[in-house]
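What you see is the complex with one protein chain gone and the rest in place.
Take a look at subunit A:
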Amino acid sequence: MAQENWDHGWERLLWKQKSYPDNFVPKSFLSSLRQNPNFRPYTYLQLVISACAITQHLSTIIIFLDVFARLYDGALDARILIWASVLSFGVGFASASLLDLRTDHIASLTGSKAKTVKSSILVFLALMSLSPVLRTLTAATSSDSIWALSACLFVLNALLADYTALQPELHRHRRLTSVLSMNAAISSAVVLASRLPSDLAVFALLLMAIQLFALFPPLRRRLQTCPVLVQILITTALGGSSLALTLPLSTPATILITVSFIFVTFVAPGVLVWAQKYKNEIRGTWDPAVPKINNAATFS
């Protein structure tokens, strides 16, 4: 057979006796190669909206540190903080219920409501009894070690936190995907709280830490499914309050935080969009197949 016919009769089978040699490469080779088949290009605005979640999380950390600094100096009364925490717990609970109503998942509410109330009372009482012990926990360690430890744990928390949005259909099967980040934040809070002078201050700080790091992140994830305007409003509120709280304490810190917020929200998405042009994903018929998992809700 002539060499021109080799292309015509080429098959990707080595066990068949063919006229062409085994190492013959036809022109149609790699015709099934696809470049970037699943490529959906990011848009800048979409990325900015998604980055709002990161900004919200970082601002909660900043707010927490500001409150701690004020408690440490004695500028803030612990009782005010306790009342603020309780109020914010109420507000958060109410908004969570509102969101649930909107997505029509009422059936599981009553059981989980009682469970929530029970666990919150349990945590409240446990914190109250552990506060005296926690106050003198790190009395022997020097302050520098405590600041360093706390900083490491907060960095861990920010890195490992879950910034994705929570699909409303899946919220019943919600799992806490980033246990380690929440645990790191709570440990950091405990370690910082042990520096405070009075039992009540310890209790107040820990209560606020639980609100900010354990109860707020799931709420934030549900809020990410809300319309864009609500998200922008919440982001600006949180960012603004964190900056306002930091300003009286130290100006360089405020400037640093502002710069980092702007970077995270506006500059980083731009960089990501610019880097898209280097994306080169190769897929072909030789890759393992990607299963398409249908959601249970689409089966009717």
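Here are some notes:
Assume a residue touches a chain if its C-beta (ideal position, glycine included) is under 8 Å from a C-beta of that chain, and two chains touch if they have at least 3 such contacts; residues count from 1.
As a convention for this text, contacts and distances are computed from a predicted model.
This figure omits one chain of the complex; the name its UniProt record holds, of "Membrane magnesium transporter 1", "Exosome complex component RRP45", "Gpi1-domain-containing protein" or "SKP1-like protein", is "Gpi1-domain-containing protein".
Contact with the chain not shown here comes from a single listed residue; of A:Val190, A:Leu223 or A:Leu243, that residue is A:Val190. For the chain left out of this panel, the touching residue among A:Leu76, A:Ala161 or A:Met182 is A:Met182. In the complete assembly, the contact with the undisplayed chain comes from A:Ile210, out of A:Ile49, A:Leu76, A:Leu196 or A:Ile210. Subunit A residues in contact with the hidden partner, per the touch definition given at the top, are 119-120, 122-123, 126-127, 130, 133-134, 136-141, 175-176, 179-180, 182-183, 186-187, 190-191, 206, 210, 214-215.
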